[in-house]
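The complex appears here without one of its protein chains, the remainder shown in place.
Going by the order they are written in, the chains are A and B; count residues from 1 in each one.
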Amino acid sequence: MKRFASLALGLLAGSWLAAASAAAEELNLFAWSEYVPQSVLDGFTKETGIQVNYETYASNEEMLAKLVSGAASYDVIQPSEYTIEAMVKEKMLVPLDHKKLPNLKNIGKEYWGQPHDPKLEYSVPYLQGTVGIVINTEKVKDPVTGYEDVFQPKYKGRIVILDDALEVVTWALATEGLGPDAVTKANLEKVRPVLTKWLPLVKVYDSDSPKTALLNGDVDLGIVWSGEAAILIQEQGKKFAYVLPKEGGHMFIDNLAIPKGSENVDVAHQFINYVMRPDVSRKISEDFPYTNPNVEARKLLTPEERANPASYPPGNPKLSTFRDIGPLAADVDKLFTDAKAKSGS
Amino acid sequence: MTFVRRLFATWTGFVFLFFYLPIFILVLFSFNQSRLNIVWTGFTLEWYATLWRDTVLVRTLKNSLIVATATTVVSVVLGTAGGWLLHRFRYRASSFLETLVFMPMIVPEVILGVSLLILFVTIGLQLGYTTIVISHVTFCFPFVMAAVQARLAGLDPSLEEAALDLGATPLQAFTKVLVPYLMPAIVSGALMTFTLSLDELIVTYFTASAGTRTLPLEIFGRVKKGLDPSLNAISTVLIAVTVLAVFLTEMLRRRNP
Partner (left out) sequence: MRQEATGFSAAAGGPRRAPGRIGWLLLAPLMLWVLAFVLAPALIMFVYSFWERTALGSPVPAFVLDNYENVFDPVYLQIVIRSILYAGITTVICLAAGYPVAYLIGRASPNWRNLLLMAVMVPFWTSFLIRTYAWVTILKSEGLLNSLLVQMRLITEPLEMLYTPGAVVLGLVYTFLPFMILPIYSSVEKLDGALIEAALDLGAGPLRAFSRVIVPLTSPGIAAGVLLVFVPALGIYAVNDILGGGRVDMIGNIIENQFKSARNWPFGAALGTTLLVTFALIYGFVNRRQRATFS
């Protein structure tokens, strides 16, 4: 018993020492899990000698929770567009110095002028994606072009959708001709019957890995992140098709930003500029088949990657980003919770 | 009696089958060719090969083991001491203390994590091994204490009395008589603690730092990309290593009773 204790203490002390020996200059990166390739981080360290500490989160709000509590100082974070909007309102971000970001010119023109940060004063797009309909073409033969086509009684128990209150509510709003900027208490009540009609048809709610249910054969179609669909198409080819809903789909933009409280603002700028280099950005796309906002990096992609309809949807689909809905987030959650609970199980 | 024993033994067999079925699957799939943990496509050892190169995964495993060990040590001390003291002495604060001790087991992990995080920030404690171990111990040692208390509930008081009568000091009575008696409870509590700590996700999320990432955090992060079999591989390695360690300890114990 005593030996065990001293062994444990020894281990603890040893690891403390190991943890204490850190590099001179460091960058604290706080980003989505599995969203920044290790090779990109290693490349940065090799070129600049700066160690990158990669801490991860699985949702924007988790990131906010840790940030707001003031526990640690982060230098670069990776919020989605509506979170950027919220953080700008709360003055939580450091304005970017474009002079330190020469590679900003590689970003596509369509990413300027977006409602959350029109002049890219606080953020730089990292990867973009959509939320769309994925169909198992072997099981679903009828055409599916929008939300209404998905939520038909004949697909009852064969549908997977994201477990995301805001997403589902905006889809419902879209079928009523309203956009993501129309989230109000009145409109929420308006779409309540839509949700009541839709949710009993759903078999699985999954935001982490919706492709699982599709691969399992437990569901035949669903509304999922484009990256998930892209992986399905990469793995199983023509079996799966990806369609953007005609009523209007969600385009999300994940960005890099610098939170107030960073002690390495210059290094943070360096990192952001590094990520926007075409070869680096291309590496990111290789691992994560979302849409790359870096025009120069896109030129470096393989034809297969460019042809993946989930990564680069053809045509001119109707897409919009989410807006920050502030305190209404609670009402959205309540509506979704209620509709889910009443849909029976 | 043997009929009952046989009945229970058969039932226990089924229960163990139940316990080990997913483990069997997870070990099996660590040899699966497909990257996605869903369909079996063929046999391969590549995931084990990549483990060596996957320094992140190995490092997080090491962190988890360190944290779990430290947590178990502290929890056993706190839990045993607490269980015995509350049994032996009549403190006015007994019920209050007990309720407090068992509270972390009920508080949903998100709340525990957030409130502990805020506490650490307020007192200026840097996130790292210390904070993780503190948070783990806080909801683990109640298990040790509960086990110890349950066992003490049937303690024959004359046992301790006899020891003292025979000239033992209170300390000797404690270590030579009470602790051996409590061993089953301590062992079961320690096992529970080690397990809980190894598996802990949410509270650790809030109280860890980038340098002290644990294995569950790493796995949780990788779920998005699809649980690739290298995670199965490391879990298999973990099981193999701990089972081996356990067997060795058991062998040693039998050789030096």
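As a working rule, a residue touches a chain if its C-beta (ideal position, glycine included) is under 8 Å from a C-beta of that chain, and two chains touch if they have at least 3 such contacts.
What you are looking at is a predicted structure, and each value in this text was computed from that prediction instead of being measured.
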item: Contact with the hidden chain (one of A:Asp117, A:Asp206, A:Glu228 or A:Glu305); value: A:Asp206
item: Touching residues (missing chain, whole complex) on chain B; value: 1, 3-5, 7-9, 11-12, 15-16, 18-23, 25-26, 29, 37-39, 78, 81-82, 85, 87-91, 93, 95, 97-112, 114-116, 118-119, 134-135, 137-138, 143, 146-147, 149-158, 160-161, 164, 181, 184-185, 187-189, 191-192, 194-195, 198-199, 201, 215-216, 219-220, 223, 227, 231-232, 235, 238-239, 242-243, 246, 250, 254
item: Interface residues of chain A (partner: the chain not displayed); value: 59, 61-62, 64-65, 68, 86-87, 89-90, 160, 163-166, 202-206, 212-213, 216-218, 324, 326-327, 329-330, 332-334, 337-338, 340-343, 345
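In this text, only the chains that are shown with their structure count from here on.
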item: Centre-to-centre distance between chain B and chain A (centres being mean Cα positions), rounded to whole Å; value: 34
item: In the complex, chain A residues that touch chain B; value: 4-5, 8-9, 11-12, 15-16, 19, 22, 28, 32-34, 38, 53-58, 62, 65-66, 69-72, 208-209, 211-212, 215-216, 231, 235
item: Chain B to chain A touching residues, read off their complex; value: 35-36, 38-39, 56, 62-63, 66, 69-70, 72-73, 114, 117-118, 120-121, 127-129, 133, 205-206, 209-213, 217, 220-227
